[in-house]
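A single protein chain has been removed from this complex, and every other one stays in its place.
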Amino acid sequence: MAKESLVKIAQLSCGSEYSGIQKEIDTAASMVDAEIFFPEISIEDVQNVEENFGFKVASPDLKLMMARAKAIVEGKTMADAVLIASCFRCAEGALVRNEIRRYIYANSKIPVISYSFTERTTSSTLLTRLEALTTTARRRSLLAREHQEGLTAGIDSGSTTTKAVIMKDDEIIGTGWVPTIKVVESARESLENAMVEAGITRDDIQAIGVTGYGRFLLSEEFNADLVQEEITVNSKGAVYLANSQVGPSTVIDIGGMDNKAIAVQDGIPGMFTMGGICAGASGRFLEMTAKRLGVDITELGDLAVKGMQQNVEMNSYCIVFGIQSLVNSLAKGSAQEDVAAAACYSVVEQVFEQQLQEIDVKEPLIMVGGSSLIEGVPKAMEELLKIKVTVPPHSQYIGAVGAALLVSGFIDK
Amino acid sequence: MNDDDIISKMIVLHSTFTLPSDLVIRIYESKADITVKETCFGLIIEGERSVVDEVAREMRTLDPNRIFIKERGVPPGDPHRCRAGRGGGPKPGFHQHELEFPFLPYITSALEEIERGEGKGTKMTRSLPIHIETFKDIIEKEVAQSK
Partner (left out) sequence: MVKVFIYPSNSLILSDLIDRFGHEPLAVMREVGKKIRTAGLDSPPINITPEDPKIGLKYAAVEVPSGVRGRMALLGPLLEEAEAAVIVAEPDISFGCMGCARTNELVNFLVRTKDIPILELDYPGNEEDAKAFVHMIHDFLEGLGKGGE
C-alpha cells in the first residue's frame, strides 16, 4: 500500500517517560505513519492555566497537560490528533485526562484518544488505538460516506468468528458467519457463503474491505482495497445500520476478546476506549455460561430476559471465579433463567465500570456485534444506564458491513 | 560518582557585562578537553566530571554573583526531547529555567550582601492567618458600612 500522509499527534501526558513507555508510544505511532510531538506553550500559559481552565491540581505536569490542551483548542499549535495519557491508578491524572478529553472533543474537531498506562504497556497494545486515531484524522472524507454503492464485500476477521457480507447499492445481499479457526481459511469460507447467498462470484466484486483482528493477514490474501481497524469501521457500520448517521451516538461492541466503547459524532469516532485485559468482560464469558447451562449461545439471551439477575449472587467478574459462582448457584437450585441473566449483567456491569466512564454516553446507544443479539445483554445495559439501547438489524455483521460500506469509496469509477 | 564519568553542566548567566561568548573564549584559552554549546541562558559544557567541575569553578570566578551553575542530565544537542528533534515544545526542564531565571537578580543581591558580611540571621516573613475574632470584627464592620 502507498505510504500514508504523516499524521501529527499531540501528546498530552504525565508519567509516560518515567514509566519507561515513551518509546512504546513513539513506536506505535511510527507504525501508523504518525509522529508524536509536544505542543509549544509558554511558562505564562502554565502559570495561568488553573485560572483559565478552571481546574486546580497539585501536579505540575498535569498543569502542563492542560496548558497544552488549550494551545491546541485555541489553534496556537496545529495538531491532527491528540493522545491523552496518564498513569493507571492515578486519580488526579484520571480526572485531568477526562476533563481535557471532553474539552478538546467539545471545542474542536480534532480526534482524541485517552489512555491510562502501566509500565507493562507495549506498542502492540497501543497500535489499534493509534491506527483508529490516525484514520479518523486522515480519512475524514472517507468516513463521511453515507451510502454503499456498487457491489462490494466486507470481511471482519474477529477473534471468535469471521463475518462476511456482500452489499449492492445499500443493500445486504449475502452474509457469511463462521467460527474463526484459521484466519485465512475461515475468511475464505465465510466469504464463499456470502457469495453463494448473493449469487455472485469473486469477479463480480468491485472492491473488498477487511477489518478485525486478522485484517493484516486477509489484506494480502484478498488483495483488499481497504484494511482498517475495527473502531472506525464498527462505528461507521453501526450508525449506518441504525440509521443514525447524523448527530451524536454511542457505539458499544462487546467482542470475543476485547470491547469497544465509542462516542460517535456524525459517523466519525471522537472518543473511544478499548478494553482487552479481562475475559470476564467479553463474549467468552457468555459462551462459557451457555456451555455450563447446556444451551446454545443463541438461546442464552432468550433465557436471560426471562430471568432476574438479582436472584443470583455473583462475587466476581472473573471468567474462572465468576463462572464458579454461577455453577454454585445452579447447584443451590437457582433457575437457569436467573443464571443467564446474572451472566449478562456481570459482563455488562464490568464494561460499564471499566469503559463507559471513559467516554460521554450520548443517545442513541447502539449495541453491535454478536453479543448484542443475546437479548439479555442489551437489556442489562438498559437497566444499568437507564436509557434505551438500539440493536440494529444485522448487528452481528457490523464490521463487515462497515468495511463493505467504506470500501465502496475505493471503486474505480 | 567517578571523576571520569561524562557529565554536562549548565552555566547560566544573568549579567549585563559578561556575555556567553566571553565565557567561551576563556574555555578555549584554558584548552580544557570539553564540548561547549552556547545557549540562550549561557553555556552547556560536557566532558569528564573532573574537567567539567574544574572549568565550571573557573567560570564562576569571572562574575561570581551572576553566574549560576547546575548539572544537566541531558547532553547538549540530545535529539530526543528538544524542539528541533520533536517539532514541538521543549523539554520540561526548559520551563523550570524559565521559572527560576527571573529570581536570579534577587539571588545576586543576596550573594552580594553575604560578600559584604551582611544579612546573617535574616528570616523570611511569614503571613499567618488572622485570628478568627479579628476576622469577625472586620466582617461586622464591613457589613455595618454597607448598610
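Per-chain residue numbering starts at 1, and chain names A and B are given in the order in which the chains are listed.
The definition used in the following text is that a contact is a pair of C-beta atoms (placed from the backbone, for glycine too) under 8 Å apart; a residue touches a chain by one contact, two chains touch by 3 or more.
All figures in this text were calculated on a predicted structure; none of them were measured in a lab.
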| item | value |
| --- | --- |
| Contact with the hidden chain (one of A:M31, A:C90, A:M257 or A:I387) | A:C90 |
| Option touching the unshown chain, where A:E4, A:E74 or A:E119 are the choices | A:E119 |
| Residues in subunit B touching the chain absent from view | 1, 5-8, 10, 12, 60, 64, 68-75, 78, 80-81, 91-93, 95-97, 99-100, 103-104, 106-107, 109-111, 113-114, 119-126 |
| Missing-chain contacts mapped onto subunit A | 14-23, 26, 46-47, 57-64, 86-90, 92-93, 117-120 |
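In this section, only the chains that are shown with their structure count from here on.
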| item | value |
| --- | --- |
| Cα-centroid distance, subunit A relative to subunit B, in whole angstrom | 48 |
| Subunit A - residues contacting subunit B, complex | 8, 10, 35-43, 46, 61, 64, 68, 77 |
| Partner subunit A, residues of subunit B touching it in the complex | 83, 86-90, 92, 95, 98-99 |
